[in-house]
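Here you go, one structure.
Removed from the display is one protein chain of the complex; every other protein chain stays in position.
Per-chain numbering from 1; labels A and B assigned in written order.
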Amino acid sequence: MNEKKYWSPVTAGILLGIALFISFMVAGQGMGASGAFARSSAQIAYTVDPNFAQNAYAGKYLKHGNALLNWTVIEVVGIFIGGFISALLARRIKPEVTRGKGYSSGKRLFFAFLGGVIVAAATRLTRGCTSGQALDGAATFSVGAWIFMLAAFGAGFFFAFLFKKQWKGVE
Amino acid sequence: MSKIISVVGIVLIVAAGALTAVSASKEDVIKSKKALCAKYTKNAEAALAQKDFDKATKFAKLAIKVDPENKSGYKVLTKIADAQCSGNVPATNSTGAATKAKPKAAAAQEEELGC
Partner (left out) sequence: METVFPLFTNGFLDNNLNLMLGLGIGIIFGFILERGGFGTSAHIAPVFYFRSLIVPKIMVTAIITASTLILIGSLLGYIDFSQIFIPTTYLWAYLVGGIIFGLGMVMSGWCPGTAVVGIASLKIDAIFFALGLLVGMFFYFNIYEYIIDFANSGNLGRFTIDKLVGGDIRISYLVTVGVSLALLLFVMTMKKVIDKKGEN
């Protein structure tokens, strides 16, 4: 990772840790993301079919009116805005399909999509993702966060060989 | 250059944290719980004085949760129940004067201490 206005990971980590602390101190919770997607999915399904409110899982999102009226959802909108501002200032807004050298865009996008489906289901089991479960959980001394992190990263390293070609020479 | 500063930074943070964790004693942990309990109790009494029974009860319960052995949270709950039943807000230490108030309509949170 070179020049182009990036902070070093340790710098970003310290600032992120301070931001997490502020979030805990104000809202009582930290950075989250998967919950926003779960709620969005539930709200879309409900809009198409109001009977969806009976769903065993999604029902709880739809009990109190719009599923999107929630701290994590709004915080995720914030993440988008903040990411946009930073990318804009660093001139990093550019449509592209990030992939290894010579790898097909079509295949890449397929795996991006499939990976999303898999990650989504996983986050419902793990009650959060690397932000809401790993980062927040570990910062608040949760054992579950470490169970999640070891399983997730362990699996990531383990299954990496399957996707060598997709990532070879990526930048 | 900034990389060095940040590495020094995280080293200092770890050092500060480890030092704190190692030098703090069991008594310090207990003291912090008592401090929280005292704050919550104070807030409960303040809310009670303003006849905000919901808030007062919430703070009283937090006081109990944070230090279950401390009786002050329970004492405030009793005061709240009294105030709701009789319409009188009991004297608090700060003002030393009881004020008459209309009892809050039955949004009674404390079933076990009811009238």
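To be clear about the criterion, contacts are C-beta pairs under 8 Å (C-beta built on N, C-alpha and C of every residue); 3 or more make two chains touch, one makes a residue touch a chain.
It should be emphasised that the depicted structure is a prediction, and the values quoted were computed from it without experimental measurement.
Asks: Can you list where subunit B touches the absent chain?
Replies: Touching the missing chain: residues 10, 13-14, 16-18, 20-22, 24, 26, 28-29, 31-33, 35-36, 39-40, 42-43, 46, 55, 58-59, 62, 65-66.
Asks: In the complete complex, which positions of subunit A touch the hidden chain?
Replies: 1, 5-7, 9-10, 12-34, 36-38, 40-42, 44-45, 52, 55-58, 69, 71-72, 74-87, 90, 92-99, 108-109, 111-144, 146-160, 162-164, 166-167, 170-171
Keep this in mind: only the chains that are shown with their structure count from here on.
Asks: Taking each chain's centre as the mean of its CA atoms, how far is subunit A from subunit B in angstrom?
Replies: 36
Asks: Along subunit A, where are the residues that touch subunit B in the complex?
Replies: For this pair, the touching residues of subunit A are 7-8, 10-11, 13-14.
Asks: Looking at the complex, which residues from subunit B come into contact with subunit A?
Replies: Of all residues in subunit B, those touching subunit A are 2-3, 5-7, 9-10, 13.
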